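Following this message is one structure expressed as C-alpha cells.
With one protein chain withheld, the remaining protein chains of the complex are depicted in position.
Every chain is named by a letter (A and B) in the order it is written, and numbering of its residues begins at 1.
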Amino acid sequence: MNAVETKTEWETVIGLEIHTELRTQTKLFCGCENNFGAEPNRNVCAVCLGLPGSLPVLNEHAVELAMRIGTALNCTIAPSVMSRKNYFYPDMPKDYQVSQYDLPINLDGSLALPDGSVVGIERAHLEEDTGKNTHVGGGGRIQNADYSLIDYNRAGIPLVEIVSRPDMRSAEQAKAYVSEVRAILVAIGASDGKMEEGSLRVDANVSVRRPGEPFGTRCEIKNVNSIRSLGRAIDYETRRQIELIEGGDSVQQQTRHWNEGEGRTHFGRIKSDADDYRYFPEPDLVPVVPDEAWKTRVANEMPMLPAARRDRLFEISPETHFDTVATVVDAGLDQLVLDVVKAGADARLAINRTANELVNDADAASAVGASTLAQTFQMETDGKLTATQAKTVLGELMALRGGDPQAIADKHGFEPVDTDALAKTVNEIVDAHPDELERLKGGEQKLMGFFVGKIMAATQGKADGKAVQALLRERL
Amino acid sequence: MSHVTKGESVLEIAKSVRSKERKASEVIEAHLTQIESRDQELNAFNLVTRERAMQAARDIDERVANGQEVGPLAGVPVAVKDNLCTTGVDTTCSSRILEGWKPPYDATVVDRIAAAGAVMIGKTNLDEFAMGSSTENSAFGVTHNPHDTSRVSGGSSGGSAAAVAAGFAPIAFGSDTGGSIRQPASFCGVVGIKPTYGLVSRYGLIAFASSLDQVGPLGATVADAAAMLEAIAGHDPRDSTSLPQDAPNLTATMNDGVKGLRVGLVQELSGEGVAPDVAAALQRAADVLQENGAIVSEVSVPAVKFGVTAYYLIAPAEASSNLARFDGVRYGLRKDAENVFEMYDATREQGFGAEVKRRIMLGTYALSAGYYDAYYGKAQRVRTLITRDFATAYESCDVLLSPTAPTTAFKVGEKTSDPLAMYLNDVCTIPTNLAGHPAMSVPFGKDSNNMPIGVQILGPNLSEATLVRAGAVLEANQ
Partner (left out) sequence: MSEPLSQEVVRHVAELARLDLTDDEVAAFTDQLGAVLGHAADIESLDIADVEPTTHALPLTNVLRKDVVQPGLDRQAVLDQAPASEAGQFRVPKILGEEP
C-alpha cells in the first residue's frame, strides 16, 4: 500500500511540535555557555544543576528571540508566566521543567506555505531543555542498559516549542511546513536549524480519519532527524494506522519512535491525557509582560522573512523554479544575487548559478563578491564562456575566495567562441546527415541530441550547448 | 540564665573591635567557649565552625592592625541557620537527604554579613527543611529552649533563636515561611524580623515555599536585629523576586518613638485560643504604645482566619516541587536500587523525615489533576483576600498588633502526634507571609511559668523602619 492509494479513502491529520534551541550566548536561566559539542558537564553551574538554594534569572535575549518567532508566525505576543512541569527523570536536574503552560508568550498565529495553504499556530512558548542520558551496556538501548550516564550541558538551554494546529493533511505539506519554519528560524537568527545535531527537533502527531469524520486517535512520532525522515515517518505511520483500523483494531494513543534504518516506527510509551504534571506558576520567576514599545522594537529589528526574500527573486526572474529560489534564500545568498543583478548580470542565470555552484559555501561566495560574480555571469551571457567553462571559473573563484575571472579563463585557454566558426561546423554536420535532419523536422526530438553530440565532439566540447541548439533551430 | 548576656549590642562589639579595644578573636573565642559549655544541653547547633571562625576573626584583627576597613559588624559572631548555603561547609537543612553535601557557594546573605565583618560561628538546627514550629522535626535531634529545657525552642529557626537566647551569638539568621523567625523568637525571648518579601535575597536559601520564604534576622535586641537587617537587605540580581531597592536605614530612626502612630489590635488574632497570660501581655503592650503617644484602636482583618488553610495548601504545594530535586542523582544521600525510579523511591523514603513526607504528600495532592482548582487555585485566591483585607486595615492604621503565637513555648513532645494542632499554632504569623508584608516579634514579659511572651508588630510592605521604631518602644518599656 502506498500513500497515494490511501488518500482516496483515508485522510491523514498532522499536527507538529517543533522544538528549537535558541541561538543565545548563554542558557535560559544562568550564565553557562550555550554551545554544542563541549565535553560532558563542562557548561554547568549551580542554577542549571539545580543545586539547592540556586535561583533562575531569565535571559533577555532568549525572550526577544521568542518574541521574534511569535512575530514571524503572526502570533499575539502576550503577557506570559513561566510554570513548573513536575515529573521525575534523571536528565532533569530539578525534577521539574520550567516551561510555559496556560500563559505562553506567543499565541494564536498562522503560517502561509509556498503552496498557498495556511497552517494555524496554536502557541510558541519558551522553556528549558533537559540534559542528556547515555545508556551504557545492552547496545546503548535504554531497556537493556546496565546503567546510564548524565551530561547536563544541555540542561537549561533555551527552547521555543512551536505547536501547530492539526491542520496538515499530507507528509508533503508537513515537510513544507517544517522547511518554512526552519527557514524562518534561521533567517531571524533564532536557530541554527540543524536537525541532525538536534538543535531543531520535530515531533509529529499523526492520526487518520475518513474525510468529514471527527479526528482519530493520534500517535506522537519522535526521533525524526531530517525533513526527509519526517515525510517517511508520516507515510509509514499513516499506513500503520490504516492497516490497524482496517484489520478491525483501533489506534492506541502512544508515542512512537522513528527508526530511519528500518524505515518504521517503534512503540515508545502509552500517552494518556491524564499525565499528571502538576503545573503551577514558577514562584522563582516573575511574569514577562512586553509593552507596546518593546514589541515594536522587536518587530522593527526583524530581518526580512524568507517568503518576502523569495518574492524579491521571483520579481526579477518569474520563471525560476521554486526550489531554486528557496535554495538561494535558505543559503542566505539572495541579497548577493540581487547585488549581482544590479551590477548587470542576467537574473535567471545569476539565480541558477548561485543555487548550483555557490550555496555550499555562502561565505566564500560573499567573499568573491557581487562585481566579480556579475562579471563572470556576463562573460557567460556574452558567449565568452560556455556553461561548463563558467562553472570551472566559478569553482576557482570560490576556492580562492576571489580573483579575476578573465585571468582564470585565460589561464585555462578558454577562448571566446567564434560564432561564425561554430555556424560553419553546424552546417557541415547537418549537411552530412540529411536523413536525420528530415526526421528531426518531422518532430523526432531525440535527433536534437544526436546533432548536439556530433557538434560537441567536433568542437572538443568547447561549444556552448545553448548556442549549438540555437543554430540547429535556425536550420529547421 | 546566667549565661544569657543581653545588653551589649552588636554595634558596640563592632565599635570596640574597630577601635582595637578588643580583638575579634577574643570576642569569637568567648562565644565559642559559651557554646562549648552549654550546647550539649540545648542542641542549637548542627555544626560549630570553630577553626573557620577563628581564622576569620584573626583576619579581621589583622586588617584592623593594618588600618584597613573591616565593616560595621566587625568581629560580631553570627549563627547561620542550616538551610543557608555556606561554601565548603556542610549544609543539611537538618535532613539526612543532604548528608555530606558541601555547597560550592555562599548564600548572598552569608556573603553580605561576612562583608560587613560578622563572623559565622556555626550552622543552627531547624525543623527539617524549615517545616515545623518546634525544631522537633530535625534529623539531628530537638533544640531545647534555653529558658526551660523541657520546652521547645519553637521553629523552624529554633536553633538560631536558642543560640541568641543562650548568648552563643548576639545575632543569627532565620528564615520565615509561615512564622519560622517570629515564633521561635517569641518562644526564646529574642527579637525576630520577617522582612518584606523581596527585601532580602533568597539566593542560597534552600527553598521550602519560594513565594513565602524570606530570610531575616534574630537578635538579642531590636537594635541588633535592625543592624543585621541593614547589612543583609537590598537588591540581588541573582534573585528574580528581589526588590529593586537599597537596604533601608533602620537604626537612624529607631529611637524616634511612636507619637501619633496609629496602631490596630487585630481582633481575629487576639481572641479565641490565645492563652490568658499572652492576651494580657498584648493588652499591656497596647497600653505602653498608647502611653508613648500612639493611637490604639481595634481593627478587623476578616480573611486572616483563612490563613492557616491557605498556607497549608500553598506552602506544601511549592515544597513538593522544590524538594523533588533531592533524588540521589547529583548530591546528598542515595539508596541504591535496581533501577533509577526505585532508587528515587528508596532515597526519598529514607532521606526525608515524617513531617517533610507529610507535606510533600499534601502538596502533591493539592496540585494533582482534578484537585488543583479546589485546593491550590482556591488557596491562591484566599491569598488575594487576605492581602485586600490587610490593605483596608492599613488605610486606618500604620501598624497592627497581635500575639506572635497563641501560647508560650510548649513542652517537647506535646504536639508531635497531632500535625493539625501544630499547624494551628502558626495562626498569627502566617497571614503576613501570604501578603508578603513585614512583621517582627518583640519579647514582652513572661507568663506564669516564667516563659517569654512575644508581641507581633505587623506593617505594610517596606514598613520595617516603623516596626523597628514601635519595637524599640516596647523593648524599653516591658
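What we mean here is this: a residue touches a chain if its C-beta (ideal position, glycine included) is under 8 Å from a C-beta of that chain, and two chains touch if they have at least 3 such contacts.
Being a predicted model, the structure only gives us computed values, none of them experimental.
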Of A:T12, A:T26 or A:T354, the one touching the omitted chain in the full complex: A:T26
Of B:Y331, B:F410 or B:F444, the one touching the omitted chain in the full complex: B:Y331
Per the touch definition above, residue among B:S9, B:T49, B:T241 or B:S402 touching the missing chain: B:T241
Missing-chain contacts mapped onto chain A: 24-26, 30-33, 39-46, 48-49, 57-63, 79, 81, 87-91, 130, 133-135, 142-143, 145-152, 255, 268-269, 275-276, 278, 281, 283, 285-290
Chain not shown, touching residues in chain B: 100-102, 104, 197-198, 211-212, 237, 240-241, 243, 305-306, 308-310, 312-313, 320, 324, 327-334, 336-346, 348-349, 352, 354, 357-358, 360-362, 364-365, 368, 371, 374-375, 377-385, 387, 419-420, 423, 434-436
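Keep in mind that, in the parts below, only the chains that are shown with their structure count from here on.
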Chain centre separation in whole Å, for chain B relative to chain A (CA means): 56
Residues on chain B engaged by chain A in the complex (per definition of touch): 84-85, 91, 93, 98, 101, 103-105, 107, 202-207, 209-211, 237-241, 317-318, 320-321, 324-327, 329-331, 340-341, 344, 364, 367-369, 372, 376
Contact footprint of chain B on chain A as seen in their complex: 46, 49-58, 84, 86, 88, 90, 93-96, 148, 150, 274, 276, 278-280, 283-286
